[in-house]
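The structure under discussion is supplied below as structure tokens; questions concerning it will follow.
Omission of a single protein chain aside, the complex is shown with its protein chains in their original locations.
Here is chain A:
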Amino acid sequence: MRCDALWPVGLPCMVLTAGEARSAQEERWGGLLAAAQAGDSRAYDTLLREVTPRLRQLARARIRDAAEVEDAVQDALMTIHALRHTYDPTRPFGPWMTTIATRRAIDRLRRRGRGAGRESDLDDLPEGAAAVAPVAEERIAARNLRDAVAELPESQRTALRLAKLEDLSLAEASARSGLSVGALKVATHRAMRSLRRRFGVEEGDERADR
């Protein structure tokens, strides 16, 4: 049917056809999932690749951070996989997928909310602790940081741990480590400098990052 015969004005007609296109697409996805339930892995691969942009869109509606969005998309894909037997091919596919994607996005937000609650304390720590603590949104970055700290000389590592991570005063740290206050200062400073250099952070940049 020609659309402009019914609607001389372009816009409502476009909305209508977009809706139709969407429902046709969802019908196709429902069919693909039904085939996947029977074990058709090619149909399943096609389905997951085709729904991913929509999952991303649904996640982005709730989450701003791009890495976090991608995690939510992957969670949604894994949930679709785990729940693929709960889809009834006689029913629309859209709401089924939307509930799953929305749930996973909300879970991400909650988990992140809890994490942020713990992380906020670190802002009160002295300068530099922020750079050592999980600056790393991604686990990989945290891992790299741990490795880098592990490679520091023993004295620098001790100084960093006592002064920056355990937040002891220099006097306490000196008493605990047996190093003089001056030596602690130098070791901490050197440790921070080598970490900064290693991660390509300019001097004075590390707080602006957070």
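Simple rule for what comes next: contacts are C-beta pairs under 8 Å (C-beta built on N, C-alpha and C of every residue); 3 or more make two chains touch, one makes a residue touch a chain; residues count from 1.
By definition in this document, contacts and distances are computed from a predicted model.
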Write down which listed name, "NrsF family protein", "Caa(3)-type oxidase, subunit IV", "Protocatechuate 3,4-dioxygenase beta subunit" or "Carbon-monoxide dehydrogenase medium subunit", is the UniProt protein name of the chain that is not shown. "NrsF family protein"
Given A:Gly39, A:Gly113 or A:Gly178, the residue that touches the chain left out of view is A:Gly39
With the full complex in mind, choose from A:Gln25, A:Thr79 or A:Ser194 the residue touching the hidden chain. A:Thr79
Touch list for chain A against the chain that is not drawn: 36-42, 44-45, 48-49, 52, 70, 73-74, 77-79, 81-88, 91-92, 95-96, 99-100, 103
